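Note that one protein chain is taken out, while the other chains of the complex remain in position.
Here is subunit A:
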Amino acid sequence: MGKKFLLITLTSLTVFILGLISLTFQFVTSTGASMNEDFEQNGKYEERKDDISLTDGDPISILLMGVDSRPGEESGRADTMVLMTINPQSESIHMVSIPRDTHIRINGGLDKINSSYQVGGPGMTINSVETLLDVPVDYFIEVNMKGFEGIVNAYGGVEVNNDLEFTDKHVHFPKGEIKLDGKEALIYARMRKKDPRGDFGRQKRQRQVIEALMQKGESIASVTKFRDIINVLQHNVKTNMNPIEMWNIQANYKSARETIEAHKIEGKDKTFKGTYYYMPDKKNLDNISLTLKKHLELVPNGPDAEQNRSSNKENVEKQNADKLPQNETSQSKDEQGSVKKDSGKESSSEATNNGPDEEETDKNSNETGDQPNVKRVINKDWTPVPTNQTNHTKVTFDEGSLDWEEMTAAIAKGADLSPNDMILWWVEGQGMNSVIATVTNKAQTDNFRVHVEWIEGRGYAPFKVEELYENDQKHQ
């Protein structure tokens, strides 16, 4: 009897181990391989990768990218970019959300940072981020919407502290601690229009979800879900990490989760030739860059290292204190704190930087001091123009096509003009599914810049309309 027991134990143990091995193996060979995508590192940082030792816990930087593309579709938009620097020694993570409209030089020309993704994929986006912040990006993880949903579900959902009650895509998000499944988390992290803080509110919500996921760490819901997770990862995630690096990072960088500091890039809205840009504040960028460099131990912690550390500590305390109640005010204070620290070296900059809240309210009001040509901004909940298209994939710009008809109808709707009384001066694509158009009435007395977006399955809808002082596209 004892021998039979031994035999059964040995056999089941072996089968179990073999099963684990083969799952890992499958992950490495197939999932890992199909997730893997390398990029050309900027010449400047070419050698850096070889110098980093993940087993020693050298500080690293990871760029998280949320991409709006369906699997198989080549180009999409990098809607979300969050650069994380992770330093397990100082037990801290710095996170910088990079607004997708951030103005940057691409291939010598000037453009939005998220169009670098359309031009050159993750590689170029990374190079752009490196240029913008002057720090190396060691790894990137690119997730599309399905992948994001899948990851959140794999962790059994995430809990976030919502500071803004809103309803989007028929899901209601009440204020306070809420638990979100994958689908809800995606809506939560993508919503922008209903947040008075605009993109900044969205960035904050995205960081909340990322933080929540990081805190969950290795508590993957159940082993039985492993296959599903692998399937999700395989087709919806791209990264330049190989499985060994992934393993090392999850094993050696856990301690960094203790403190998570968020930075926001200060700047101004600006419109160039009818396109909206976000102009980052140079000083603020330099500060963030310096913080990140110090965090990555690229520059010695100079004379202000002491101060840095103490404020770091302060931050830890704050975060820990916030952890329990985590109400709205303490959260925003926290963010403010980190910004203050960034600009701490120059007291003058603190005076000019009125903190994030101020900035947000700035944006909130319909005054548009930064954009001289904009008379006022109209933010309204426009319903989409009903569509008759069955297989819309992107804006076609074929004059006379159904897509074009529907798009111009939506533009007219946004400008509150009848299609017959509208002159379409200029239309410009914003990624696959949205356009910016400059229109006037026939009399050319009222000038509008209309932002129109395709809403999946419903049609084109205006989402932002600016009334202009003068038609800036007349020369076109």
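Note that contacts are C-beta pairs under 8 Å (C-beta built on N, C-alpha and C of every residue); 3 or more make two chains touch, one makes a residue touch a chain; residues count from 1.
Please note the rule applied: contacts and distances are computed from a predicted model.
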Query raised in the report: UniProt protein name for the omitted subunit, picking from "RNA polymerase sigma factor", "Glycosyltransferase", "Protein translocase subunit SecD" or "SGNH/GDSL hydrolase family protein"?
Result: "Glycosyltransferase"
Query - Sole contact to the chain not displayed, among A:15, A:119, A:244 or A:299 - result: A:15
Query raised in the report: In terms of residues, what is the contact footprint of the unshown chain on subunit A?
Result: 3, 6-7, 10-12, 14-15, 18-19, 22, 25-26, 29-30, 33-34, 227, 234
